[in-house]
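Below: one structure, written as structure tokens.
Here the complex is missing a single protein chain, while all its other protein chains stay put.
Let's look at chain A:
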């Protein structure tokens, strides 16, 4: 019994950590611009697929991972620079539609540049199973959880301890005042896109050895990450992480104890419930402003 429970819990935490990373990407861009970047899932796909193809081309795995994350970050920067920034004062809805367009373009390009097959990566540190309280987990699970914790800590430090982190927060709180103290808000948006793309790519690399990847995995992972961000409260990085973990765990228990048929539906039931009963999410700001 306990073994089964722990097994589901670990499986939930693993996918939850991935949703959390994707959700964090949504939160960062939303904070800087109130745009929901629907190309976030494609960043996840690009991270995994680039690593697969670089490593197949003979690049050692750690180098391939670094290159893939860097390349994805460049795609994120290019998306901001070439599409979002060019529109100047377009409305948020226009920008959101642009990101949907970008996601289609990226997916199509991936289909041409890579291929349509499923690919996987070897686990980073072998496949020897580890026994924890009756559950069997792979070392890759520990990688996923460890890297996610590390990223959350680094982001926490960045936003709470560095001037640039605070400048990004300030821009999300009050863009006009941010400009008036001399913060280049375009640069903040650019950094947010680069950072979100890198986070997505890392998630994509981490999960590939467990679930494998192809050019279309970004759609589902993007939607799950979006659900995580909504559940946690859009714009709250902490909420995105909590939302991701909750989502992952609910999915895993639902699949284990109810039926695995409904695994993907769980996320969307949760997002609907959140929108009906708690539109600002678990940790989001209430929709009020003090004037």
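Note that in this section contacts are C-beta pairs under 8 Å (C-beta built on N, C-alpha and C of every residue); 3 or more make two chains touch, one makes a residue touch a chain; residues count from 1.
Note that in this section contacts and distances are computed from a predicted model.
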| item | value |
| --- | --- |
| "ATP synthase gamma chain", "Amino acid/amide ABC transporter ATP-binding protein 2, HAAT family", "Nitrogenase iron-molybdenum cofactor biosynthesis protein NifE" or "Hydrogenase maturation factor HypB" - which is the UniProt name of the missing chain | "Amino acid/amide ABC transporter ATP-binding protein 2, HAAT family" |
| Residue, one of A:78, A:123, A:169 or A:219, that touches the chain absent here | A:169 |
| Options A:94, A:184 or A:259, residue touching the unrepresented chain | A:184 |
| Touch list for chain A against the chain that is not drawn | 163, 166-167, 169-170, 173-174, 176-184, 290-291 |
